[in-house]
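The excerpt is restricted to a subset of chains, each kept in its original location.
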Amino acid sequence: MLDASHYRIIAREGKPEYQGNLEARRVRVGDVEFGGAVPPVIAGPCAVESREHTLAIARAAKAAGADLLRGGAYKPRTSPYTFQGLGTEGLEILAEAREETGLPVVTEVMDVRLIEHVSRYADMLQIGSRNMQNFPLLTEVGKTRMPILLKRGMAASLSEWLCAAEYIARGGNLDIVLCERGVRCAVSRDYARNTLDLNVILSARQSCILPVIVDPSHSTGVAEMVPLAAKAAIAAGAQGLIVEMIAEEMDACSVLCDGRQSIHPRVLEEIVREIRSGLAAGVR
Amino acid sequence: MLDASHYRIIAREGKPEYQGNLEARRVRVGDVEFGGAVPPVIAGPCAVESREHTLAIARAAKAAGADLLRGGAYKPRTSPYTFQGLGTEGLEILAEAREETGLPVVTEVMDVRLIEHVSRYADMLQIGSRNMQNFPLLTEVGKTRMPILLKRGMAASLSEWLCAAEYIARGGNLDIVLCERGVRCAVSRDYARNTLDLNVILSARQSCILPVIVDPSHSTGVAEMVPLAAKAAIAAGAQGLIVEMIAEEMDACSVLCDGRQSIHPRVLEEIVREIRSGLAAGVR
């Protein structure tokens, strides 16, 4: 099933320096390093909805201890009639937020024609779950020198996910970070948006040399569950987190995208503090 | 859940001529019509692997009673190291096969940059399961005048599928045929590639005005099951089929792509005969 010949560049198998350990390739984004001793935290709004909102969240994310800023300028939305992102304006807002806070920017690209454009503003490109098997997109980002955050598809097997990463690696770009974001499962619809699959972390780390992080926001869909999922992810060996936030004074209903799963800055602060203090837990 | 305001152009709701019936919008591809009294059959190889092979299958498909020719020139493959299709050469072979047999050509496009190119050869564009939520691709094919075959994602809900079709319709292109191709389910891995979900057919037809067809090849993954799945699909109200074939003298292992689920021409002939003779069955 997990035949490493299909993801040979990123496979742990056959690489002597990666045998007998769970060491990951270090992926640097600005001054931040994935795969090292300290798990980076990416935080920010689901979508860039306005300049004020985004700058406020960016400042709060920085203050809470986040290492990178996330935010969608181009949003893949199930319905064509919901907010689709601000596009270039959103990218400019993100760049301004980076300027002010110093946090490198992670943002999604879903159109091959926009890779160059988005790369001008971003420090790391996110490939979203719905595009995990968009092979032209994977191939093209593999030709860039941008670090890539590759989310797992919502029903993807581990080998499909690793092969998707291999499409990127084949272009010469090995700066890939894998991100588990919950899978679709029959049982969980009563209480959660997806099922957080922590079992995949160890398997992914044993199979390949890439760092693996977790998105506790999409994998739960419920703000109250996010701190628990975040800490559980770190305990299970996750090498970083990506979390959706709203500003302190906002409530979930006033945001256009994913408010229900977004946490307030003080909750992020608590997560960062707890995972940093409890670093003895988890695989390393 | 199924809020028709998110797929309003294709919704049955609010269209008087589509009330109290299950009538579908007619989608014409050459002389073939989807949504009418007779369910069209699309048949052909998984991938265009060579000129000889493809022409042989096209002739056999025609002789067996198929109405359109399928065949992949650009193939979305899980692994970057398996056959990816012949590209333009494959398109030219398909065009030659159409020339010879008169069968209109259905082929997949997975790259927004190739829509125009593929449209020069194809009569109908297929959007594959892995791209069901590739929104730029949906938006761009919505601007063409090409009929679109929209496969359901392998873990897509009905509303996600209908919203994907709406992305196409919003561009002004309503010539969309939906295609159920099996879903990923925990229980079936012992004996089948996917789980054929026939329950979705009636629901999709009740929710929208588009014709709904079934792919018995991918929804089973096993050649022996294909005739049973094909007949069951028609009995369950499917308005057409898309089937993978290999040439009469070939065996499953000699093809590069999906041999295990491909049927021989004489099996196709039997399927066509049985579904045409048994047309009294199924919803109409």
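Some points to look at:
Read from first to last, the chains carry the letters A and B; within each, the first residue is number 1.
Keep in mind that, in the parts below, a residue touches a chain if its C-beta (ideal position, glycine included) is under 8 Å from a C-beta of that chain, and two chains touch if they have at least 3 such contacts.
Computed from a predicted model, the values in this text were never measured in an experiment.
In this structure file the homo-oligomer totals 4 copies of one chain sequence, with 2 depicted.
By our rule, only the chains that are shown with their structure count from here on.
Superposing chain A on chain B by their CA atoms means rotating through 180 degrees, a value rounded to the nearest 5. Chain centres here are Cα averages; for chain A and chain B they lie 34 Å apart. Chain contact summary for the complex, chain B toward chain A: residues 5-8, 76-82, 110-113, 130-131, 133-136, 154-155, 159-160, 163, 166-167, 170, 184, 186.
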